[in-house]
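The complex appears here minus one protein chain, its other protein chains still in place.
Every chain is named by a letter (A, B and C) in the order it is written, and numbering of its residues begins at 1.
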Amino acid sequence: MHISPVLWQFLVKWLHASALFPAEASTIAPWMDALYFFLLAMTVVGVILVGALLLAFSLMYRKEKNPVATHIEGSTLLEATWTIIPLAIFLVCFVWGALLYFRIYSPPVNAMNIYVVGKQWMWKAEHPGGQHEINALHVPTGKPVQLTMISQDVFHSFSIPDFRVKREVIPGRYSTVWFEATTPGTYHIFCTQYCGTQHSGMIGEVTVLTPDDYDKWTKESTSGMSLAQNGERLFASMGCNACHSGTAAARGPNLAGVYGSKLTLTNGSQVLVNDAYLRDAILNPSQHVTAGFAPIMPTYQGQISEDGLIDLVEFIKTMPNNYRVQQTLVTSQSDQTTPAAPGMVK
Amino acid sequence: MSTSTILNLPDQATATIPKKNYINAEHGILSWLLTGDHKRIAMLYLVSITFFFFIGGAFAGLIRLELLTPQPDLVASDTYNKFFTMHGIVMIFLFLVPSVPATLGNFLIPIMLGAKDLAFPKINLLSWYLYLAGGTLTLAALVLGGVDTGWTFTTPLSTHYLNTHVLTAATAIFIAGFSSIFTGLNFIVTIHRMRAPGMTWFRMPLFVWSNYAASILMVLGTPVLAIAIVLVALERTIGIGVFDPTKGGDPLLFQHLFWFYSHPAVYIMILPGMGVISEVISTFSRKRVFGYTAVAFSSVAIALFGFFVWAHHMFIMGVSNYSALVFSLLTMLVAVPSAIKIFNWAFTLQKGSLTFETPMLYAFGFMGLFTIGGLTGVFLGSLGMDIHLTETYFIVAHFHFVMVGGMLMAFLAGIHFWWPKMTGRMYPESLSKLAAVVTFIGFNLTFLPQFILGYLGMPRRYHAYPPEFQVLNVLSTAGATVLGVGYMLPMIYLAWSLKYGAIAGNNPWQATGLEWQIQSPPLTENFLVTPIMDHEAYDYEWLAHKTEQEVTTVG
Amino acid sequence: MANTIATTHPEVVHGHHAHDEHVVLPQHRHHFETEEQQREAGSFGMWLFLLTEIMFFGGLFFAYLLYRNWYYPAFAAASNQLSVPLGAFNTVMLIASGFCMALGVWAAEVRKKGFLVLMLVLTTVFGLVFLGVKGIEYHEKFEKHHVPGASFSISEFVNPPIDAKTGKPTEEPLSPDMAQHTQLFFFLYFAMTGMHAFHMILGIGILVWLIVRAQKGEFSEGYVAPIENFGLYWHFVDIVWLFLFPLLYLINRHPLH
């Protein structure tokens, strides 16, 4: 925060120490808190105003002092005052809140992506480098982190109060949230959407590490295979490579470099290829037929888990050319460790 | 007459309860169960909603008891989930929605309009039976093993993942919904068609206005809840897929339909309470409500705008960000009419001649607590803030402030205010003042800590929580105990007063409403002669004049 | 207020005089000042009830709108499974039934007892024919495994039957994932027409009761409120069908090649 950092720090630290206030552990937290203090001030002023009116009138006009009431019809001026002033204040709340909402829900382009799968009743985090965590999440300080989240069953909600971020984890649809942690330490992860019996057990810890520690952690906890490598294996074993072979005669469109591009579909509409699009195109291919191709792709609904889909999406995302695809076609030995594709995180 | 009260009771030595009144007009249990008299139906409702309030309250007690410690030690987690689900369902659908309209509204609206009954007495009775059927089914769901969906029935959780008695509870709500549709319908027709000669729209008491606004919401909103519930039931039984993402359905569609009702429902809950506050404030300041038309129209404005903001319950749940923006803006607009009301009530006190009987104390409680509750609603309506606060105890605190601090206080204000009219007897004043104060203190102790808990991030519907939240939770539980005592007291002394209370006479508060000009308890047909309204509502000069004349003619 | 027929209404014996100034027919409820007030209250109440019905069907209509936009090909193909001739025939039946109902209201207003009874009977008959045809249609869906649920089959949409004359499929084949969504169409079809049929069955129940009362001459002496109000209900049910017919049977129909 720019407004008098010293005072702010003092206030927040003091409140936090007396357990009235959560830690400010992300870049967004001070912004959220500023709005909070504004709203709090509005409430305090409002309540004091109403309270003072009640108290003053009660003292001044109680029956002992004012035995006979004086008739007053009303006052347009006063009505207008207490229509317009609250309205103006509320509109400020709206604009301020909307700006904050923009910030929290539009990840910066350079954010590193981590996938989160929610299911009754655990969180699974999947780092692109292949690190898997359950009910835990390791992130570095000073780097924007985007979470791409999906639920395997019901609505969950991924919440880190100390970062002031939260987003619903929806069945059948990716949702995203981002943050940039500032202070190393461990913080709560809660599932805040009621999701059945063990809802209150669907908790975890996010561990914020300095960049160096984070590097160390990624090296130590890698499973040996990146998500994209898992995806590649799936790509071959599900037979995707038969059609999406990248050759001129292929029956399916070439997937290399497709991520982030604009596609024209058979029905003439243009779409941006992002994670959500890729996932949907695998599950409901007939609604996403690229122009020039026949709707022959079978649906994979119910055949791939959300984790598998994430692997595939990550594979397609990081596929610069069709070299690996052709390799898999030739050797069909996709399960051997392969050198990581360039551009992949760790 | 003491200078600190307007209470004006007849001479207790000679006073009697009128020989003929609606209570003793007929005898026997059947004469109650088959009655068409709106006043008797109101009493039936009063008894039944009180019963359900204590059921809901018992669950609240169990919730707070479990949350005394961070560990999940009192009950298993699915039992806890059933607790808050039953607490929510019972409190909302079986207590708060029917509370003021079905008891006080039923009793008073025809009288305030100068009519002999509601337009459709049989439908009114039917409403009560539907309510009872809904209540019985809820109890059945409870006895059979409970439900654990939460009162919001979120799909696909409720449709595919829970094997508790969702269907029973859903049917219960469906039926109770029709009870409230019929109540609303009855009120609207009565208000349009049954007004006494001279009772123009702008001579109606504000209580009638706010019930009218609430009725519109009941009639137009509740059917959407009904269809949403039918779809949930079909999804559960035959797996139709409208809410099932694996079959191409959209689970959020349910929430759109649910909140299309349930947001207006919160105004169904608060508006009649606001009506009570208007009556009480006016009576105890001996003045017409400041800005009568503004207060009347703000009720209608709340009802109208109430239909445009439902998606503020879904801000982070996957609605498009654009529509979140629109709904947030509209949420800010809907908050304004409530502010208008609060300030008009406050200025009603100005230059009044105030006394502080129990109903007035509750009304003051309402104003303070509703202001806090309402303004914290603005926190939630502010998009960015809602991200952090949604689904935490902040929300729990918000809605208890408006529903318990606001509406329940208003309900108690109304019950005390009209108790002499309904029963012919006064409640004991000092005990009731004590109860009001205890309730106020207990309430704040219970729910203020929850705001802090919410900002700290404690999620709602949690059976166990991290130990650092314990202190505030202990405070909250302690408060709930005090609050429980505060609610038990009226139960006891009101029952006591039925037999031993002072005889109230026609108009103990010297209030202006038509209901105060007839005997207490009223006759079955309310008025011997159809009244002719020739003055504004809250015209204390008219009342003084009338009293003077009565004194001269009698004396 | 010229009229001064003293009341002998059983419920107002405890002699208050408010009623003495008004005509009191036997069906006049004591809490209304005038019979006219009662009639207007009744019809207003009925209208409010219809409002709730609009909102009730509104939820279903919205679900239809949403999924039709999402899964247009599936909805088009599934809609083509419905028989337009049967649907159109049923539309005519309902319109005829509504027409008879309207005439029935008129008959009651001008106090023609015989005609009223006849019209009510015709209304019922047309309504029953509608339900019968609906039953036939439901039965066909059942045979073709188009009832959503475990036995639902998408084979007809994935491999449409070949037209003997042209040698081409009668329909564009759907891919399996899209074909799955025909189930949503059929569910909405059953939910909407089922809810509609349910209202009709209720209505026919009431009609039978009204016929019996009309036969006794209860509605041909100036007391027409029940007939009028039931008419409102019946026409409302018609209106729902007027939308269901194009939405379910026609809107997705593309000219067959």
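Just a few scattered comments:
Keep this in mind: a residue touches a chain if its C-beta (ideal position, glycine included) is under 8 Å from a C-beta of that chain, and two chains touch if they have at least 3 such contacts.
The rule is simple: contacts and distances are computed from a predicted model.
Comparing "Branched-chain amino acid transport system ATP-binding protein", "Sugar ABC transporter permease", "Cytochrome c oxidase subunit 4" or "Phosphoribosylformylglycinamidine synthase subunit PurS" against the UniProt entry of the hidden chain yields the protein name "Cytochrome c oxidase subunit 4". Here one chain is not drawn; of B:Ile23, B:Ala311 or B:Leu349, the residue touching it is B:Ala311.
Note that of C:Ile162, C:Ile206 or C:Ile251, the residue touching the chain absent from this view is C:Ile251.
By the touch rule set out above, subunit C reaches the unshown chain at residues 1-3, 22-23, 33-37, 39-40, 43-44, 47-48, 50-51, 54-55, 58-59, 61-62, 65-66, 69, 84, 88, 91-92, 95-96, 98-99, 101-103, 106, 109-110, 222, 224, 231-232, 235-236, 238-239, 242-243, 245-247, 249-251, 253-255. By the touch criterion stated above, the residues of subunit B touching the omitted chain are 192-193, 195-197, 216, 220, 224, 250, 253, 256, 260, 307-308, 311, 319-323, 326, 530.
Convention: only the chains that are shown with their structure count from here on.
Of all chain pairs in this entry, the one linked by the most C-beta contacts is A-B. Once the centre of each chain is set as its mean CA position, subunit B and subunit C turn out to be 36 Å apart. Distance between subunit A and subunit C, defined via averaged C-alpha coordinates, is recorded as 47 Å. For subunit C, the set of residues that touch two or more other chains comprises 180.
Counting partners per residue, subunit A has 284, 301 as the residues that reach two or more other chains. Here subunit A touches subunit C in the complex through residues 283-287, 295-299, 301, going by the rule given at the top. Contact residues on subunit C toward subunit B in their complex (touch as defined above): 12, 14, 16-18, 29-33, 37, 40-41, 44-45, 48-49, 51-60, 62-63, 66-67, 70-71, 148-149, 180-181, 183-184, 187-188, 191. Taken together, the subunit C residues at the contact with subunit A in this complex read 73, 174-178, 180.
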